[in-house]
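For this depiction, one protein chain was excluded, whereas all remaining protein chains were kept in their positions.
Take a look at chain A:
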Amino acid sequence: MSRRSFLAVTGTLATAAVVPGCTTDRGAVDQVPREGPSAVPQPGVQVPEATGAATRFLNPDQYAILEAIAARIIPGDEDDPGAVQAGCVDYIDRLLATHEGYPERTYTMGPFARGYEGDEEPPAEDGIIWVPADELERYGWQAGQTPRDLYRMGLARFQELVAARHAGASFVDLSEDEQDAILEAIEDNEDDDVDEIFDPLPADTFFDLVHGHVVEGFLADPMYGGNQDMVGWRLVGFPGAQRAYSPEEMLDPNFNRPPQSLAMLPMLHGAHRDDTQALGSVRRRHPNGPID
């Protein structure tokens, strides 16, 4: 089962109305004001330009905690860069600054699903479709919250869990082993205290969201703010955006080409366009074609 389908357990989340964490009694993160237009998920990825300014969505504490989490997901140092050196949290911060941070095109209309244990379906309730808990994973992403909501809620609960287990300490103060133990606990979501503190947000949903974004920040094109100096691509040996490979290169076990980002890829226009048209390879926008 892929990690993506792991997100299915968010089916146990219902609308914001039944999520007490959206009130103000859950700590600072939940109090981050909602900003920007109400969520209309957009196709593609529209990330604000880097300005060198401080963070856009995360406050400094949240940034530090996420960076510490990212450092455990893809560890590294200057000699062998990992998520921190790649700027994965900058990527996440910039993503969240856009359109409620929608990571994917999302159908957002209710009613929303909640899982139930046992044989008996709970009584009918407006806006809720009850599904046996062990079937929910098959239905995929069912959350009604935006990614911004999930980061706000998840980070607050995460801080609460760490404080409860380590006498008020913050995640950034823990040893690596202690940090890993916390991450294992939220990834598995099987401990009672995790369940209780995160409820009704499944802790593994939060873990999966952060994990997915860290991997994206490490391996997506650098123009999105992560994968700085293409350290992720260098680690895995991916040449990035290339126009072409030859049949001989496909068979070469020692093939190696330095990576380049989309920003470094020459455009197919101007002189290039003429070249490719000579090869018969590029169609013009059709003169009678539709325009929109």
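Criterion: contacts are C-beta pairs under 8 Å (C-beta built on N, C-alpha and C of every residue); 3 or more make two chains touch, one makes a residue touch a chain; residues count from 1.
We take it that contacts and distances are computed from a predicted model.
Engineer: Assign the chain not included in the display its UniProt protein name, restricting the answer to "Amino acid ABC transporter substrate-binding protein", "GMC family oxidoreductase", "Intermembrane phospholipid transport system permease protein MlaE" or "Cytochrome d ubiquinol oxidase subunit I".
Structural biologist: Options "Amino acid ABC transporter substrate-binding protein", "GMC family oxidoreductase", "Intermembrane phospholipid transport system permease protein MlaE" or "Cytochrome d ubiquinol oxidase subunit I" narrow down to "GMC family oxidoreductase" for the missing chain.
Engineer: Check the options A:P75, A:P122 or A:P258 and report the residue that touches the missing chain.
Structural biologist: The single option touching the absent chain is A:P75.
Engineer: Residues on chain A that touch the omitted chain in the whole complex?
Structural biologist: The missing chain touches chain A at positions 1-5, 7-8, 11, 40-41, 43-45, 72-76, 82, 103-109, 111, 113, 129-132, 135, 137-143, 180, 183-184, 187, 211, 215-216, 219-221, 224, 232-233, 235-247, 249-255, 262, 265, 267-269, 273, 276, 279-286, 288-292.
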